[in-house]
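Quick one: this structure, given as structure tokens, is what I'll be asking you about.
All protein chains but one are shown at their positions in the complex.
The block that comes next holds subunit A.
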Amino acid sequence: MASLARLRHIKRLAIPRAAFQVRSVQTTADTTQLHNKPDDVHTGAPMTVRLHEDSFKGYNCEIPDLEVQITKDELLEMYKQMQTVRRMEMAADALYKAKLVRGFCHLAIGQEAVSVGLEHGITKTDRVITAYRCHPFAIMRGGTIRGVIAELLGRQDGMSHGKGGSMHIFTPTFFGGNGIVGAQVPIGAGVSFAQKYLGEKTCTFALYGDGASNQGQVFEAFNMAKLWNLPTVFVCENNKYGMGTSAARSSSNTDYYTRGDKIPGLQVNGMDIIAAKRAVEYARKWAVDDEKGPLLLEFVTYRYGGHSMSDPGTTYRTREEVQRMRSTQDPIRGLQKYIEEWGVATEQELKALDKEAKAEVDQAVEEAKQSPEPQSVDLWSDIYYKGTEPPRMRGREREEVG
């Protein structure tokens, strides 16, 4: 009678909270220091900044150089992009609450430093694949806000013609959102094999969350990538909660950057966009220039909202925790502080960028709303390659219905 109830006294599920925090990198968004600034940043000359010494933790690898060269233009571009993708997610939130967006919708508000930082560290021909919370990546990889919103609305102008919805958005270098978390990771390994085979000087960033990190397929992909020395950068976006279960309650090892066995790993402050960019550059050099095979990046980040729109996000964590993260570690406010303190731009100039982002999103939402519903012919299109469809597909014609 080995009832599990007998285990009650052992309390093996209790995880010491402090130990978890000790292991984490810094997740402050505003601790990067200006090191060296040219006399006039407005000429486009780069300034030198120094990341907080706890921005990274390495596992079987050196941590990246903490000194980063960055220009005024890039800082402002990052700021504008983060504001834009956050505005877009907020618009999606409002459209969902107005019941115009149906279906499942997962927002990445709070995690902007990862999606925008990733894009600033890679090239246009690198590939990216993820699962849920894919909207910002789609935008950064060449998608349009209008296309994303129209997809959520299920309209013809949606990036998948309204057939997919939130987790089904693709661009030529972005292999999408995917509906089964974890399933995208071996796909990413396959994509990077092709890159290597073709001799492309590119790599694939295969993203997954702390929740999906426990799917068996993720480990299968690790093994293949290391075995064949593929240019795959596995990226764990650790936002601390896999749906409603905290990392410590789902994962025996919450140091996700160490879970690749022989694959070295790097834990990164995912709330400081400059640290994120630096880590991505480092990973890209590792996989592509140095041909050292796969690397595992873990971005420690935070999602402000619930897992999906139907999750208030406050049953498994406190409102205070969310509020604290928002007020003290917000990636956009962190960057804003850098920009203002380093004299890159004034508050007024940033406000103008905020306005531009808002106007851009508002216009895209209006355009998306104008897009018509899909045509009925699209119900059967793109199931098989055009011209090779089976002669009968039930549902198209009257005589095929019965």
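The working rule: contacts are C-beta pairs under 8 Å (C-beta built on N, C-alpha and C of every residue); 3 or more make two chains touch, one makes a residue touch a chain; residues count from 1.
Just so we're on the same page, contacts and distances are computed from a predicted model.
Asker: When you check the chain that is not on display against UniProt, which of "Cell division cycle protein 23 homolog", "S-adenosyl-L-methionine-dependent methyltransferase", "Nucleolar GTP-binding protein 1" or "3-methyl-2-oxobutanoate dehydrogenase (2-methylpropanoyl-transferring)" does it turn out to be?
Answerer: "3-methyl-2-oxobutanoate dehydrogenase (2-methylpropanoyl-transferring)"
Asker: From the listed residues A:117, A:136 or A:182, report the one that touches the chain absent from this view.
Answerer: A:182
Asker: Write down which of A:64, A:121, A:147 or A:162 is the residue touching the left-out chain.
Answerer: Final answer for the missing-chain contact: A:162.
Asker: Residue by residue, what part of subunit A touches the chain that was omitted?
Answerer: 1-5, 7-8, 13, 98-99, 102-104, 154-155, 162-165, 167-168, 179-183, 211-212, 214-217, 242-245, 249-251, 310-311, 315-316, 373-374, 376, 379-380, 383, 393-396, 398, 402
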